[in-house]
Every structure is written in C-alpha cells, then in structure tokens.
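One structure below.
Up next is chain A:
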Amino acid sequence: MQPAKTVLNIDSLFTEFNTIDGTARAVNDVTFDVKRGEILGIVGESGSGKSVTALSIMRLIRPPGSIRRGRIEFFGRDLMGLSGDEMKDVRGNRISMIFQEPMTSLHPLFTIGLQISEMYIKHMGLSKKEAWEHAIEMLEKVQIPSPEKRVKDYPHQMSGGMRQRVMIAMALSCNPELLIADEPTTALDVTIQAQVIDLMWQLEKEYSTAIMMITHDLGVIAEIAQRVIVMYAGEIVEEAEVNQLFEQPKHPYTRALLEAIPKLGRRTRMGRKPLQEIKGIVPGLYNLPAGCNFYPRCPEARPDCRLSDISLIDLGIRGRVRCPYYQGAKA
Partner candidate 1 sequence: MKIWKIGLSLVLTLGLLGADHSFAVRKGGTFNWIAPYGSKIDTLDPNNSGDEQNGLVTMNIFRCLYRWNAAENKPQLELADAVDISPDGLVYTYSLKRNVKFHNGRQLTADDIIYTYNRIANPDNALSGTQNLVFIRGAMDVFEHKAKEVAGLKKIDDHKLEITLTSAIDPAFFLYSFPMSIVPKEEVERMDRPFSSNPVGCGPFKFVKWVKGSEVVLERFEDYYESGKPYLDKLVFKIMSSSAARDLSYRAKELDANLLYATQYAAYKKDPELSKNLVEVAEMFTRFVAFNPEWELADGRKPFSDVRVRQAFNYAINTDLIVKKYAKNKAYPAISFLAPTTPGYDPNGKRYEYNPEKAKALMKAAGYEKGFDLEIIGTGDSSYGTGVIEVAIPFLKKINISASALTLEGAAKYKRQGDRNFEAMICSFGSGPDGISALMLFHSTKAKKLPNVARYKNGEYDRTLDLAAETRDPEQRIAYVKKANEILQADAPIWFYNYNKAVIAHHPWVHGIQKVGIEHMFQDFTEVWVEATSPRANAK
Partner candidate 2 sequence: MISYVLRRLIQFVPTIFGVTLIVFFLLNVLPGNAAMMAGGKNRIPPAAQKLMIKKWGLDQPVYARYFKYIKGLCTADLGTSFISGERVTDVLAPRLWPTFKLAVIALAIACVTGIPLGFYSALRQGTAMDTVTMIGAVSGVSMPQFWLGLLLMYFFSVYLKILPTVGYGNGDPKFIILPAITLGVGYMALLARTTRAAVVETLSQDYIRTARSKGISDLLINRRHVLRNTLTIILTSAGLQFGSLLGGTVVVETLFSWPGLGTMMVNSIYYRDTPITQGCVMIIIVGFLVINLLVDLSYALIDPRIKYQ
C-alpha cells in the first residue's frame, strides 16, 4: 500500500442523519482505500450504508445528513478540506459517479448531448460546439449506434441500457481517476447487464480508471472486482481479495450472502438471485443492537457477541474482518 498507488483513502468516516427521532449512523467508522487501476467491489444489502459512503466521497450528502468526521483523501488531499468550488472541480472531473436508476438519473427535459456536453464545458472549458462533438465521440465509445443522431435524443427516447451507456459516457467523459458505480446494472435486464458490465470492464482497461463498484449482486463482483468490501449496518464487516472472499468467506454475514447464491464463481446461465434469503432484516439505524450489529440474524451468534462492540480485525494480506469468531480464526 504505497501512497503513490492509492487513489482514494478513506479514514474513519462517520456519516449521520440527524432527525427529531435521533441520530442515524448510516456510515459508521469506515476505513478503506482504492488503488490505481483497481476495481473495488462494495457489497451489502439495502440500507447497509454503501450508497451513503459513495455519496459521502462525492460530498453529495444533503441535509439532514452530514459527514460527522473522517478523512477522505484523494491522491493524498483531504476532500473534506476543499471548498465548495474546489469540490465541484473534483466532481465529474476526477471522481465521477454512475447511479442506479438510468431511467430517472438523466434529466428528462434535456438532450443527452447537452447533458454530456455540460461536463466538457464545465471541466475542460470547451465551447458548446466542441463539447457537442466530444459528446458524440463519447457516445461512440460506449457503443451507441449512430451517435451523431442519438446525441439529439431525449432520455425518454432511449432504452434503459442505452441510458446507462449514456450515464457511463457522461461519467467517463472527463477521464476521471475514480469512477463510483452505484448499482449500475441493477435496474437493467440480464442481457443488458452483461453488456454494460463488459463495457465498464473494457473502459477500465482503456482509461486505467479506478472503479468503486457498489452492488448487492455478488455475481457482478465475482466477474470484475479485484477486491471486495462487505458492508453491514453502516460498518465494514469484511474486506478481502475477491478470490479469497468467495473461497474462504470469514464473516458469518459474508457466508450468508454467498450461501444465498446457488453457485459460486463466474456468472452462469442459471442467473443470479438477490439476497433475500437471509433471515431477518437490516436493523434500524436508530436502534442498533449493542455489540455485534449482525447478532440478531447471525446463525453462529454466541452470548458474548452482544456484550461489547466488535472491532475490525486486520488480517494483513488476508484482509479485514469484524468478527472474533471468523471462519479460520484460531479460536
């Protein structure tokens, strides 16, 4: 882990939502890094804090939410210390983001050309005309047929897969160092998913952009990620190289996630199932249980899991895990 190779280094990030009902800790002491050219997968169920983590990095948390503390170092520079305008120069330019819903993430009243051009105009200072030409080029790169025509289209004239390609084109238009993809394929149907994943895979190679792939789809992770972080109730519960994670999952939660998938490894024709088979639901963030957050649902829970907060155990090359009784621990 040499600093030069690290694109993003997040250190003890806390993001909270303050309401009259109390404080919800959506992201609770999260620490990790993203290396150059790497694809980092972040998995977890809905409400596990992965999207909030992504938005925290972009500093797009809106009131009543706020980043309580922590450092978000991007190439060694703490993003938290940037002014609003400086942050805007980072957003889209050096870190960009793809959102889950291609249907609603594009402005319905503007042409896609205009929406892509905005990036060039803002970050590269191009004229409208130049930006427009770049937008066409970019559409071509994401394999949209007859881009010079489609550039004048409105989002409602395109299919979901097309729109996600537009989103990718937009996100990559300024050649960012880090791309955060928040469930980029969830809303798409299976064949389109494959195309989009392939496209990202290719682009990652071409641009050597680091990618943070947020998903609850382990199949996607298995396919393209090199390293995986598993989140649960705002905390990292496990971090490992992708092969290790699939072959030797340590945290009971990770195991539960994996067990919910019929077959490990590469995507199969059988398709993938979502993770609805873990018993119980994600605990409310207002009243987290004492001790281990996964305790109520954990098949291997022991009485002392409840007694005190569990800290993340650094296993060096084998990653990190938040369970003293992890699989393979010397009990």
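Annotations for the structure displayed:
FYI, contacts are C-beta pairs under 8 Å (C-beta built on N, C-alpha and C of every residue); 3 or more make two chains touch, one makes a residue touch a chain; residues count from 1.
Candidates were picked such that all candidates are chains of the complex that A comes from, given by their letters.
Not measured: the values here are computed from a predicted model.
Among the candidates 1 or 2, the one that touches chain A within this complex is 2. Across the complex, candidate 2 is touched by residues 58, 60, 63, 85, 87-93, 96-97, 99, 101, 104-110, 118-119, 122-123, 154, 156, 167, 170 of chain A.
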